[in-house]
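Everything on this sheet refers to the single structure shown next.
Only one protein chain is missing from this complex, and each of the others stays in its spot.
Should a chain be cited, it is by its letter among A and B, assigned in written order, with residues numbered from 1 in that chain.
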Amino acid sequence: MHDAVTLEAKGLPTAVIITSEFTLEAVTQRDALGMTGLDAVVIQHPLSSLTAAEIAERVASAVPQIERVWLSGKAAA
Amino acid sequence: MSSGAKTARAGVVAAVIPPAGTDLIEWYYAQGYSDGFPLVPPTPEKVAAVMAALGGDAQQLLCRVPPRWGSLTREVLAINMVMAGCLPGYAPVVEAAMLALTAQPFNLNGVQATTHMASPLLIVNGPVRNEIGMNSGCNVFGSGNRANATIGRAIRLMLLNVGGAWPGLLDKSTLGHPGKYTYCIAENEEQSPFAPYHVEHGYKAEDSAVFVLAAEPPHSVTNHFANDPPGILDSICSAMSTICNNNAVSGGHCAVVLGIEHAQTIAKHGWKRHDIRHYLWTHSGNLWKDLYCNERYGKIYNRTLPVWYKREPDARTPIVPSPDNIHVFVAGGEAGRFSAFIPGWGRMSSPVLRALGGAPPAGGANCVDGTCYL
Partner (left out) sequence: MQTQLVYDPRGIVEAQAMGLAPRIRKIDGLRLAILDNSKWNCNKMLRGVRDELQNKHKFAAVNYFTKDSFSSNATPEQIAEIVANHDIALTAIGD
């Protein structure tokens, strides 16, 4: 989350992808760093042990959220 | 003290004062501050005694503890020390440990949150060990010593309360390990035949220092049959050469604690610390093919490991990238031919050595016995 906060603070709209297992940590980190408006792109946990097909599913779920974060600041529709 | 008084210093004294006669041990449990064991209810006198040992200046900010990035002032450190059961004299060690843990190379943020079980291991060197009555001998990793137990506990309470790393919330460790209650020892400099660890790293023997490593639990190494260095060290190499310790797939640093009998046998043959670390590094490791079940799940490269490891089936993969990444200590009781291998987390965290008071080392490794290889 640090990198995303740093980049946003420097003027770059940034989409940061996290897995569903780390949503609380992401919120805590961004709040502790002072950027309470930073919304993350959330994909289903886990990522490290997936097959190619499962990774493709994560990609599909991430792309619309990424676009929304860049355009509106909110990942959800 | 006036009842119902609002706190003058937010975050230190709670605004809500429990009624007289409240069982404070239960009250602190109910607040969610406990590591599972009862907390010692702080009193102004106890906190003041620790503050005096720290040198006063209650609001001095020492560091911020991730992942919550809570501000650790001297006063907050004193409160956690009292809750842990520390004596005031432990304060310089606890303070140095927190500064070492929050130093950038240690990456406490990552250590706190990881799904791996790594927990900070604290090892103390120098005269402070005896001044505060630490145990460096029999049962050194076990219970029974107030300093070892409560210094380690105070650190854990701060990682929980100031750092916010509560299990399941921000501490994602799948299994945890008992070191998350307390994980603090002293090196047995008196019975070690070698120079102390901090002297090997450029400090004077009369300096006191703390070493922190994000560590798995100790893995016992039994060897009762060998009477020479290679025989003993081969057993430690065997403990190191597993595919499942985190160093094997994540690189980084590890520790080896030599028991007294093993250390003395090795020293009797003229071997030094340098020789031990190089032998362990050279004669341990895994075959690349064994790390990933012979490509059963496809070809895995593993970018966490150094690029210069050959990714060929019969290539020997070291446990850590260098003999300097093996941190050797001597500790434990006089009887028993046991040592311990302590894997680390990986290259994501580097151990930190810090003198009490923060002075840098005198410069370079001391040369003793006519050699600079300690």
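Methods note: a residue touches a chain if its C-beta (ideal position, glycine included) is under 8 Å from a C-beta of that chain, and two chains touch if they have at least 3 such contacts.
From a predicted model like this one, the values you see are computed outputs, not experimental measurements.
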Chain not shown: contacting residue from B:47, B:212 or B:260: B:47
In chain B, positions touching the absent partner: 1, 3-4, 10-14, 16-22, 24, 27-28, 33, 41-44, 47, 65, 68-73, 76, 79-80, 83, 107, 109-110, 113-114, 157-158, 161-162, 164, 303-304, 347-349
Touch residues of chain A, complete complex, unshown partner: 1-19, 22, 25-26, 31-38, 40, 43, 47-50, 52, 55-56, 58-60, 62-63, 66-67, 70-73
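To be clear about the criterion, only the chains that are shown with their structure count from here on.
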Chain centre separation in whole Å, for chain B relative to chain A (CA means): 33
Contact footprint of chain B on chain A as seen in their complex: 21-22, 24-25, 28-29, 32-33
Chain B - residues contacting chain A, complex: 67-69, 113, 164, 169-170, 172
